[in-house]
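Only one protein chain is missing from this complex, and each of the others stays in its spot.
Chain nomenclature is as follows: A and B, assigned in order of appearance, with residue numbering initiated at 1 for each chain independently.
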Amino acid sequence: MLRLEAVRAAYGPVEALRGIDLEVGAGELVCLLGANGAGKSTTLRAISGLVRPTAGRIVFDDRAITGAEPSAVLASGIAHCPEGRRVFPHLTVEENLAMGAYVRRDREGIAQDLERVCTHFPILGERRRQAAGTLSGGEQQMLAIGRALMARPRLILFDEPSLGLAPTVVETTFAIIADIRRQGTTVLMVEQNAYLALQMADRAYVMETGRIVLSGRARDLMNDEKVRRAYLGG
Amino acid sequence: MDAFLQHLVNGLVLGGTYALLGIGLTLIFGLMNLVNFAHGELYTLGAYATFAAVALGGWNFFVAVAAAIVVGAVAGALCERVLLAPLRDESIDTTMLVMIGLWIALQNAELLGWGGVAKSIPHPFPTAPLTLGPVGIAPLRVFVVLTALALIGLSWLLIQKTRLGTAMRATFQDRETAALMGVKIGRIHTATFAFGSALAAAAGALLGPIFLAYPSMGDLASLKAFSVVILGGLGNLAGATLGGVLLGIAEELGAGYVSSGYRDAVGFVIIILVLLFRPSGLFARSQRIG
Partner (left out) sequence: MRALAASLGALALLTLPFWLANPYHQHVVIMAGIFTILALSLNLLLGYTGQLSLGHAGFFGIGAYTAALLALSWEWPFWLTLPSAALTAGLAGLGIGRLALKVRGAYFVLVTISFAGVISLVSINWMELTNGPLGLPGVPPAELPWLSLRTKRAYYYLVLLGAALTYLVCQRVVRSRLGRAFLALRENEALAESVGVDPTRTLVAAAVLSAAMAGLAGGLYAHYTRFVSPEVFLFSYTVTMVIMVVAGGKGTLAGPVVGAVLFTALPEALREAMAWQWQMLAYGVLLVLLVFFLPRGIVPALRIHRVRAPALPAPSFLGEVSEGASTAPSERKMLTITDLSVAFGGVAALAGVSFAVRPGTITSLIGPNGAGKTTAFNAITGYLRPRRGRVSWGDVALTGRRPCEVARRGIVRTFQKTSVFPALTVRDNVLVGLHLRGRAGVLPILLARRAVREEEARLAAEAESIMAGVGLGHRRHETASALPYGEQRLVELAVALAAQPRLLLLDEPGAGMTGGEKERLIELIRRLRDGGMTVLLVEHDMRLVMGISDTVIVLNHGRVIAEGPPAAIQAHPDVIRAYLGAAARA
């Protein structure tokens, strides 16, 4: 479904991605692991068009989306749920959700999806008219996920969905992601909570300094000493 | 007391148009991080466009005012596309210099085009003031303040209730995430600048008939718009509205009770004091557009 071929990207003089090859099949949940600064977020940003790759190809459903504008990537069916949730703090919950459907024009469909998200996440339904900045961290995470769903994507990129959340909220968040995948949406997830992520993923890639150093079935990586070393050195 | 009420009413008329200027500028400043020194020139443009349409074209006054607003929007969109879009990643200082250049160029173009003599803009309203108890107010001024209020209301609707407005606010709050939602940031910039310019032109079209149209009328308008923005807080729509009205009233009271010579100093003093002691604006706690 999604394929990255030798993708390179840089911020100014710093090369953040040094040739990434990666594949996500339809219906899969794939995890991208690695220590901070390994280039995981940059990989997602390159896919969604926030960073323009300096080399390589990104193919989605047999169409090249390398270097496409974020709006075009979104329109092709890839939503990106960014690191740190990034809800619009002064917009209401409902407006935030509406922003998720910004590229869509089918008013009725949008209204239906809005209701569906609000039913799925009752807390968002209750706080529809409240400014998103007043929500708790966990609620903001629900909102960010709901917002990504509003685009009706076929593939969602999650960037560190557990970041800064209390452990119980992390569990809920992961349950939601598992649920999204069960309903047929493909997921590519960057996560630092490696073991929790590996438990629910089908496959995983491990990154180190801009390269993929390890990949395989999640079950196998679970017991791989190399994963621990990628995080803690030694 | 009667005099006080009269000053208050006059201040309100002035304040309504200041609010229009301020709303336009606060959107541009807040969303585009641009110090728009040419804002006053769009105000001048609005006044001259009205003059041209009414006095030279023989148009209906109300149509002329509407046309002036459209001219402002188009001119704003053009400026943004030609001058600002190529400089989007440049520093705020660079774009500020460009806007200073545009300001000087436009002002002198107007001077060349219309001459230095102030033009009076004909209008269909009777000159006899309407009296409400102790307060007298010219019908033209009633029209101005009502139109200003209507435009402020429309702006609020546009910003709060439309898809474009929501996208503008989202962009203001988090540009990158807005882009992730599929918002085309460039278009938002153009729309914002055009919208702000249209409001400035509207202010010029409204105040022009009360005062006169002359080439350097935009200088003070720019500074007043800046004091309104600073008073209200950056990107704060309600703050700009309130700030505009406050500035108008403060000026009238200052001119009435202190010295008319220092009328224009009120705006300057506000800028200095607010920036030094409450840089986030007087109304920082109220809801921002962004």
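Methods note: contacts are C-beta pairs under 8 Å (C-beta built on N, C-alpha and C of every residue); 3 or more make two chains touch, one makes a residue touch a chain.
None of the values given here were measured: they were computed from a predicted structure.
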Residue, one of B:L21, B:L102 or B:A255, that touches the chain absent here: B:L102
For chain A, residues in touch with the removed chain: 12-16, 35-37, 137, 160, 163-164, 167, 170, 192-197, 199, 222-223, 227-228, 231-234
Where the missing chain touches chain B, by residue: 29, 35, 83, 86-87, 92-94, 96-98, 100-109, 111-112, 219, 223, 226-227, 230, 259, 261-262, 264-265, 267-269, 271-272, 275-276, 279
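The definition used in the following text is that only the chains that are shown with their structure count from here on.
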Residues on chain A engaged by chain B in the complex (per definition of touch): 48, 50, 69-71, 74-75, 80, 82, 86, 88-91, 95, 98-100, 102-103, 131, 147, 151
Contact footprint of chain A on chain B as seen in their complex: 163, 166-167, 169-170, 173-174, 176-184, 287-290
